[in-house]
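Missing here is one protein chain; the remaining ones are kept as they sit in the complex.
Naming follows writing order (A, B and C), and every chain is counted from residue 1.
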Amino acid sequence: MAVTDLAKSRDFYRDAVGLVVTEETDDTVYMRGLEEAAHHSLVLEQSDTAQARRVGLRVRSDDDIRLAEKFFSDNNIEHQRVERAYQGATLQFRDPVGTLMELTSEMAVAPRRMQRYDEFKSGAPQRIDHFQVVTYDVRKATDFWTGLGMRMSEYTAEDGTDELWGSWMEIKGNTHDLVFTNGRGPRLHHFAFAVPDATSLIHAADVVGALGFGNEIDRGPGRHGISNALFLYLRDPDQHRVELFNTHYQFIDLETPPIRWDVTDPRRAQLWGMPASRRWFFEASEFPDEPVREPLLTANPDTLEDYLGIH
Amino acid sequence: MAVTDLAKSRDFYRDAVGLVVTEETDDTVYMRGLEEAAHHSLVLEQSDTAQARRVGLRVRSDDDIRLAEKFFSDNNIEHQRVERAYQGATLQFRDPVGTLMELTSEMAVAPRRMQRYDEFKSGAPQRIDHFQVVTYDVRKATDFWTGLGMRMSEYTAEDGTDELWGSWMEIKGNTHDLVFTNGRGPRLHHFAFAVPDATSLIHAADVVGALGFGNEIDRGPGRHGISNALFLYLRDPDQHRVELFNTHYQFIDLETPPIRWDVTDPRRAQLWGMPASRRWFFEASEFPDEPVREPLLTANPDTLEDYLGIH
Amino acid sequence: MAVTDLAKSRDFYRDAVGLVVTEETDDTVYMRGLEEAAHHSLVLEQSDTAQARRVGLRVRSDDDIRLAEKFFSDNNIEHQRVERAYQGATLQFRDPVGTLMELTSEMAVAPRRMQRYDEFKSGAPQRIDHFQVVTYDVRKATDFWTGLGMRMSEYTAEDGTDELWGSWMEIKGNTHDLVFTNGRGPRLHHFAFAVPDATSLIHAADVVGALGFGNEIDRGPGRHGISNALFLYLRDPDQHRVELFNTHYQFIDLETPPIRWDVTDPRRAQLWGMPASRRWFFEASEFPDEPVREPLLTANPDTLEDYLGIH
Partner (left out) sequence: MAVTDLAKSRDFYRDAVGLVVTEETDDTVYMRGLEEAAHHSLVLEQSDTAQARRVGLRVRSDDDIRLAEKFFSDNNIEHQRVERAYQGATLQFRDPVGTLMELTSEMAVAPRRMQRYDEFKSGAPQRIDHFQVVTYDVRKATDFWTGLGMRMSEYTAEDGTDELWGSWMEIKGNTHDLVFTNGRGPRLHHFAFAVPDATSLIHAADVVGALGFGNEIDRGPGRHGISNALFLYLRDPDQHRVELFNTHYQFIDLETPPIRWDVTDPRRAQLWGMPASRRWFFEASEFPDEPVREPLLTANPDTLEDYLGIH
């Protein structure tokens, strides 16, 4: 993430969110969750402009990097090897809807901190879990990523049509690693860290409030129907959004079908409680060098609020 | 509480809130919290009109009832002894702002259910804790009740004035038994049951959602600055409001001053997160035979939303 | 509490238990719970010998101190006024079973820290709740304290006799402020701080473990039948014992009878799980200048383990 005040952002993610600082330089801070042995799962980079610079995913080995390279070449997808500190072979590319992605096959190992309970802060985020990207074409994004091996666990669609409004896809065995939802995009809606329990979410909210960031909760605590996640969304000092959540479910067995939600069913968005704020629905972080396009699907303006679950 | 569909309301308070049914007749249901040895702390009465019939408080003994009777006579406050099933000596009166009150000195004893964990439902509410009344004159209400022996633990006031906008008063040793806030009144804003922990609140919200009442949460989960309560507010089938909450604090030592909050400080209302819904601010339950009056204090219409913390 | 290494004990109570340091001098550390506005609820004093120096209770006002003084004089109970920093009128006495007590009517006010969630540590103890004293004569202790106005909420007795084995007494409206149990005494078994929820207890245990004090948990987490407390007991560096607990219940209404438990019923000690360690049963902190006497009631050696619930 490109941030405009590195020290301020580091403090936010360390003290208000609870991440661990693995290492910092003049212009970069490497952070990770408490249980992570990976050197970093969040990288903050000092910049003049706040942006979502890239979305990173792990692959298992160098062979996977080479297979990806071949696939991108065969399919005329622009890509390049890049050097990244503390990472093994690293490959950058844009997916067909313009999301700037980075794959790596290895990372420097750092000690897990999950048993240093005396150092836990705020929500005690354990590990990065997933990304949500707003896109102008959910169908195109979904076809690309399922073609690469991701599997759809849940999706939203409009009654009587096959149009996809949102798509939750996974590779690691629970509900989502990568989510695309309909809207002006590409923009990064949020990245999410898993926390141990509901009390962690409440404690995170309390800490955020005590630190004076109480207004930066733009949704939650609440329960999504989709994925069953108990969630809390925070805006960082550049208005990038981070989700703390838990209780999504295991999704491994191949015979289990994805769950379909009607895009007008408010329970897909929250099983209970108050709807998201407008900020949550309409604001997201742009990627560098990639124009934001209007979505292919548009809601009837008269019923927009119903679509969104805003009452 | 007067309710228009007794069975439906009983089911709501038993299954969605988690109260225990002590006893029911054709037109009345007596309920209590899990740890309560008192026969009832909530009475539902079948009626054509939904209303808050009266607010009940316990006194220690018959002597207290007699002292109250004398005090009311000496001060020309209308009052009367009434007969109530399962209650000892019972005295009804209206306080100076029209709240219909009932005091009793004794109650039939029922077995505590706090160790029947296998029967816990939803939020596992343990005991009734407090009432909040909307009144047109917070100062008058406060003077009356502190004169009767209640002690103010926290209050809201306008900067530069002594006008009281809200008053939290207690007799049992924690932050509040009776709360008055400024608005059209008298109306009962809510009654509150204490739950064991934050997880109980989240589970209550989940159960409420699973039972199809998800939209009936009109505020929370959130944390009030005032009283430090972690709260969840639900509307019952007649739109009466019940709060589930925990973590207010002990308030016994006489040298501790009450906490003052500026009525325009949004942290008084929530330390974090989204503001209350309009429903929460403006809707409440009327008392029988008591006209609702406009409040003496009125906010500048231009800044109403700021006063309320609605953004 | 007299401790032999003041810095070490301060660190333990601050970092492993989670108390706040109000103030420290060369030989004394004043601590309190997060929600407490009282200057101190735990005082550590540097000493050559680890001891429980005195058990402190609050009274409401100087009048109560004077009434106590008169009562002690009338009943030939040794007592004396003492000067204590940050306390108002303070009166020391020994109860009839040798417990060294201190009453005070006022205390310097310190800011409540309950909303400084960013500073919470370990179990986030909110306030001191009660003391448990091992005594050679539970009946004598109970008669004295109920005579002073305490009320018994629960007790243990032997089947077929009226012998009291343990007595839980309260003045503040929940199950216990002062507990006496049968054994070699007087010795202070533990003092207890209330925590917000079950997760606080688990987090406290995790923090204690992370700090290397894992073996100093000598009981719990578990649930007492008596008082319904969810508990965790820790030994400090001098082997003084502190309890973190929550969920005891309100006990105000005068018509509610105390609960009787048979001293041989293992559920009185734990509703579930493994019995206490021998350390928990037999070790406690001695008071200064007071000989420890053998208990009047003794269990049949053959069934001692059954009495204790050790299996």
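Heads up, the rule we're going with is that a contact is a pair of C-beta atoms (placed from the backbone, for glycine too) under 8 Å apart; a residue touches a chain by one contact, two chains touch by 3 or more.
In this text the structure is predicted, and so the values were computed from the model without any measurement.
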Worksheet item: Which shown chains does the hidden chain touch?
Response: A, B, C
Discussion item. Among A:Arg14, A:His79 or A:Arg112, which one touches the chain that has been omitted from the display?
Written reply: A:Arg112
Response to the item:
Checked against the full complex, the residue among B:Gly56, B:Gly98, B:Gly209 or B:Gly225 that touches the missing chain is B:Gly209
Practice prompt. Check the options A:Gly173, A:Gly212 or A:Pro288 and report the residue that touches the missing chain.
Written response: A:Gly173
Discussion item. Please identify which residue in A:Thr99, A:Asn246 or A:Ser285 touches the non-displayed chain.
Written reply: A:Asn246
Discussion item. Counting contacts across the full complex, list the positions on chain C that touch the omitted chain.
Written reply: 197-199, 202, 205-206, 208-210, 213-215, 217-221, 223, 230, 266-267, 270-274, 277, 311
Response to the item:
Per the touch rule stated above, chain A touches the missing chain via residues 35, 37-38, 58, 60-61, 106-107, 109, 112, 114-115, 126-127, 172-173, 196-199, 225, 228, 246-247, 249-250, 252-257, 271
Discussion item. I need the residue numbers on chain B that touch the omitted chain, in ascending order.
Written reply: 15, 115-122, 197, 199, 203, 206-207, 209-211
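One rule holds in what follows: only the chains that are shown with their structure count from here on.
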Fill in: Averaged-CA centre spacing for the pair chain C and chain B, given as whole angstrom
33
Discussion item. Rounded to a whole Å, what is the gap between the Cα centroids of chain A and chain C?
Written reply: 48
Discussion item. As a quick test, compute the distance in whole Å between the mean CA positions of chain A and chain B.
Written reply: 41
Fill in: Overlap residues in chain B, where contacts from two or more other chains coincide
197-199, 271
